[in-house]
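The complex appears here minus one protein chain, its other protein chains still in place.
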Amino acid sequence: MASSWLPRWFYQLASPRWCYSITGKLIPWFAAIGGLLFVIGLVWGLAFAPSDYQQGNSFRIIYLHVPTAILAQSFYMLMAIAGAIGLIWKMKVADMVAKSVAPLGAALAVLALATGAIWGKPTWGSWWVWDARLTSMLVLLFLYLGVMALNSAIESETTAAKSTAVLALVGLVNIPIIKYSVEWWNTLHQPATFKITEKPAMPAEMWMPLLVMVIALYLVFGLAMMLRLRNEILTRERRAGWVKELLGS
Amino acid sequence: MAQALLTAQSLFCERDDRILFDQLQLTVSEGEIWQVEGRNGSGKTTLLSILCGLSSHYEGELYWRGEPMDEVREQFLSELLYIGHQTGVSAMLTAEENLHWQCALHPSLDASRAQQALESVGLKGFEDVPAHQLSAGQKRRIALAKLYMSRAKLWILDEPFTAIDKIGVAAKEALMVEHIRAGGSVIMTTHQDLSAEIPLHTINVEHFASSQREWS
Partner (left out) sequence: MSSTLQLFKQTFRRDLTLAFRRKSELVNPLIFFLIVASLFPIGVSPEPNFLSQLAPGLVWVAALLATLLSMETLFKSDYEDGSLEQLLLSPQPVFLVVLSKVLAHWLLSGLALTLVAPLLGVMLFLPSEGMPGLMLSLLLGTPTLSLIGAIGAALTVGLRRGGVLISLLVLPLYIPVLIFGSSAVQAAVTGLPLDGYLALLGAMLALALALAPIAAGAALRISVSG
């Protein structure tokens, strides 16, 4: 089924065993570098970056809000692409990746919404505003919840993986349309509101720590994903010789 | 030498943590009737749905006339007649309407023989009655009428004789014999004893239930 033009690592990745061992080696690095960058980014952003001339210190939640929002979106993409690979090449590991990513993505979307709400209180004076980005993020959370609900409703693991992959792909096609329509709807209903996330020219002292935080969160949530993936691998391959050996039974 | 139609190689299937079969080999050639045996829940229906291409929960290879199934699926489907556990008869449609749509789905069914087929299964006079007003046996007979209209090479029949009386079964048996004489073949499951005159090949799913599989 799979053709030979694909690189070798692609096939290796297809082996749960190989995947388990490689993630085992990667985890300490992700933990160390991710943790370090997280601390650096947080301290830098919260204590040393200059405060905003309009919003003062309350803007500093940007260092959590923006990275979680970015990650929530890219995790959805990861989930859909992994699902597609699982569908096309019948690759078990890809299904497992898709399954382990979903709850993390949903958690990220919740975090992005929560930080957005915390930011909204001092800025707009209310916890929730139907701002375009927050609304899109809310819809993204709904999409995640749909995928997770479908996955848990189907008993057979293989069927669940395939069904959720189709749903995630449909969602992926829809995300740009949803984003566009929500943004358009927002400008229609709230002309010229003050957009917190669209600072035209953010000085380097402000965005550098933001960049660090984005990378840090990628590593931390990548780590979380690998931990979940390894659990998933062990559960699904529980009858495999190497898993039995590993667990010492 | 009769040509091999459907070939299954090293089929493996597991359901709910149980291996239904492993290393299952089957070659169905022209002019053969195969009966799939095994107790309830042993995976007979699962095997049939894998063979006809409804289920993809398996590992192993399928070939149609020697070609890998993925490449010739359309050809295969146009030469297949499948009657499953659920017969595909809509309760709200009449026998005629049901067969009409089946003919549109499957060009291998000869629509012009619908009347005659309904007569042959003893549904003459019931053509215009919605299926939900018919008995279980009559409903199944609507589906079995397709056997009389089929030009398909391979018949896959899952418990076709449930709720069918002796005379009906004998008629279908005769039909199957006619079908294989014309170079067709049949794969079926049944709880009933078939007439001894039918040249029958059997495969028991349970013989493949134990597995020496090396989990990779």
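When the chains are written out, they are named A and B in that same order, and each has its own residue count from 1.
Quick note on the criterion: contacts are C-beta pairs under 8 Å (C-beta built on N, C-alpha and C of every residue); 3 or more make two chains touch, one makes a residue touch a chain.
Computed from a predicted model, the values in this text were never measured in an experiment.
*Asks:* From the list A:L167, A:M206, A:M226 or A:V243, which touches the chain that is not on show?
*Replies:* With A:L167, A:M206, A:M226 or A:V243 as choices, the missing chain is touched by A:L167.
*Asks:* Just to verify: which one of B:L6, B:I33 or B:L80 makes contact with the chain not shown?
*Replies:* Selected residue, touching the omitted chain: B:L80.
*Asks:* Looking at the whole complex, which of A:W124, A:F142 or A:W207 touches the chain that is not displayed?
*Replies:* A:F142
*Asks:* Using the touch definition up top, pick the residue from B:G31, B:G60, B:G88 or B:G122 that touches the left-out chain.
*Replies:* Of the candidates B:G31, B:G60, B:G88 or B:G122, B:G88 is in touch with the missing chain.
*Asks:* Could I get the residues of subunit B that touch the absent chain, sorted low to high?
*Replies:* 49, 52-57, 74-75, 77-78, 80, 82, 84-93, 97, 100-102, 104-107, 130
*Asks:* To test your reading of the contact rule: which positions on subunit A touch the chain that is missing from view?
*Replies:* Within subunit A, the residues that touch the unshown chain are 139, 142-143, 145-146, 149-150, 153-154, 156, 158-159, 162-163, 166-167, 169-171, 173-174, 177-178, 180-182, 184-185, 188.
In this section, only the chains that are shown with their structure count from here on.
*Asks:* Can you give the whole-Å distance between the Cα centres of subunit A and subunit B?
*Replies:* Averaging C-alpha atoms per chain gives centres 47 Å apart.
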